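Yeah, one chain of the complex is gone here, protein chain that is, but the others are all in their spots.
Every chain is named by a letter (A, B and C) in the order it is written, and numbering of its residues begins at 1.
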Amino acid sequence: MKILYFSWVRDRIDLGNEEIVLPENVTTVEQLVNWLQSKGDGYASAFADLSMIRVAVNQEHVKLGHPIGENDEVAFFPPVTGG
Amino acid sequence: MKILYFSWVRDRIDLGNEEIVLPENVTTVEQLVNWLQSKGDGYASAFADLSMIRVAVNQEHVKLGHPIGENDEVAFFPPVTGG
Amino acid sequence: MIKVQQKDFNYSLEVAALSEGNHDVGGVCAFSGLVRDLVGDKHIDYMTLEHYPGMTEKCLAEIEAEAHHRWPLEKTLIIHRYGRLEPGDQIVLVAVSSVHREAAFDACRFLIDFLKTNAPFWKLECTGGDSKWVTAKDTDTQACDRWLNGDKKE
Partner (left out) sequence: MIKVQQKDFNYSLEVAALSEGNHDVGGVCAFSGLVRDLVGDKHIDYMTLEHYPGMTEKCLAEIEAEAHHRWPLEKTLIIHRYGRLEPGDQIVLVAVSSVHREAAFDACRFLIDFLKTNAPFWKLECTGGDSKWVTAKDTDTQACDRWLNGDKKE
C-alpha cells in the first residue's frame, strides 16, 4: 500500500511517502493509524492528536473508520489551508 | 425652477428639461406633479401612474411629499435599470 | 473610485490597480456586467444607456462611501458606461480589495445591488426599428432590501 504524508505530518515523520505491506488485521484507516503510531517517535508525534489529522483514500476525503485494502493510496495531512 | 425628465417620462413629455416659475401654492413634489399634469396630454400621460415615477430633488432620491422651492433642481424618471 | 464614461474600460488594468503595491490586500472581488443579445426570447441589436449626469456620480460616491462604512476595505472601484453599447460590451465594473475575502465579496455584491436600484441609469433596448425601455426588476429591489434589513451582513 502507498502512504503519503503532507505538511507538518510529513515534517514530523520526516518522509513524504512510503510503501508498506498492510498487516492482516488492519482493515480501516483508524487501525492503520494505530499501527503507524508504533513505528517510531516521528509517527507517534505526527499522530498524537487525531483531531488535527485529515485522511484521503484514493484521493477522496474520508473519515477514520473508512475501510482500506492493499491497493489503496492513503494520504495523511493537517486541515488544508489553500486559497 | 429647473425640471429634468428622463427615460420614457422624457419621451412622453417630449422634453428633456425646462425652466418653470413655481406657482405660489406649490410647495411639495406632489403639488408640482399635480400642476404639471394639467399642462398637456404628454404630461398627463407621463404622470398617469405615480407608482412608476421616481423623483430626485437636488440630485437626491426623495418621496412625493418632499418640500421644494424656486432654487431646487427636480428630476422625474422611472425606476432605474442600470448595472 | 468612481468613473462614469461613454468609452470602454480596460478590465484588467482597473482591477490590477486595486491591489498594486499594496501587500495588505488578501483578496480582490470583481463583478462585470455585459450586454446580452437575448433577453427572454427577444433578440437585442444594441442598447442605449441614458443617465443623469451629476446625480449619477453623486449617487455612486454615496454607495461607495457606505460600503467603506460597512466593511474594512482597501480600495473600491465603480465604472459605469453610458451611450450606445453592443452585445458583449462591458456595461459596468465593480471591484473591491480587502484584507479578507468575506469583506471583498460582501462589499462587491453590495455595490452592484445598490447601484442597480439607486444609480440613475436607464436602458433602452433596440431591436430592428423598435426601441423599448427596460422595466425595473422586483428581484433587484429585493436584493437591495436584504442589505437594508441586515440579512446579508455577515
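The definition used in the following text is that a residue touches a chain if its C-beta (ideal position, glycine included) is under 8 Å from a C-beta of that chain, and two chains touch if they have at least 3 such contacts.
Please read these numbers as outputs of a predicted model, since none were measured by experiment.
Trainee: Omitted chain: which shown chains does it touch?
Mentor: It touches the following shown chains in the full complex: A, C.
Trainee: So one chain is hidden, and I want to know which residue out of C:Val15, C:Ala119 or C:Val134 touches that hidden chain in the complete assembly.
Mentor: C:Val15
Trainee: Tell me which of C:Cys59, C:Ile79, C:Ala104 or C:Ala136 is the one touching the absent chain.
Mentor: C:Ala104
Trainee: When the complex is taken as a whole, what residues of chain A touch the one chain not shown?
Mentor: On the chain A side, contact with the omitted chain comes from 4, 6-8, 11, 56, 59-61, 75, 77-83.
Trainee: Since one chain has been left out of the picture, which residues of chain C touch it in the full complex?
Mentor: 10-13, 15-16, 19, 21-38, 87-88, 99, 101-102, 104-105, 108-109, 112, 139, 143
Keep in mind that, in the parts below, only the chains that are shown with their structure count from here on.
Trainee: Which one of the chains is farthest from chain C, going by Cα centres?
Mentor: A
Trainee: Averaged over CA atoms, how far is the centre of chain A from the centre of chain B? Could you give it in whole Å?
Mentor: Inter-chain centre distance comes to 72 Å.
Trainee: Taking each chain's centre as the mean position of its Cα atoms, how many Å separate chain A from chain C?
Mentor: Averaging C-alpha atoms per chain gives centres 48 Å apart.
Trainee: Cα centroid separation between chain B and chain C, in whole Å?
Mentor: Their C-alpha centroids are separated by 26 Å.
Trainee: Could you list the positions in chain A whose residues touch two or more of the other chains?
Mentor: Answer for chain A, listing residues that touch two or more other chains: there are none.
Trainee: Which parts of chain C, given as residue numbers and ranges, touch two or more other chains?
Mentor: In chain C, no residue touches at least two other chains, as defined above.
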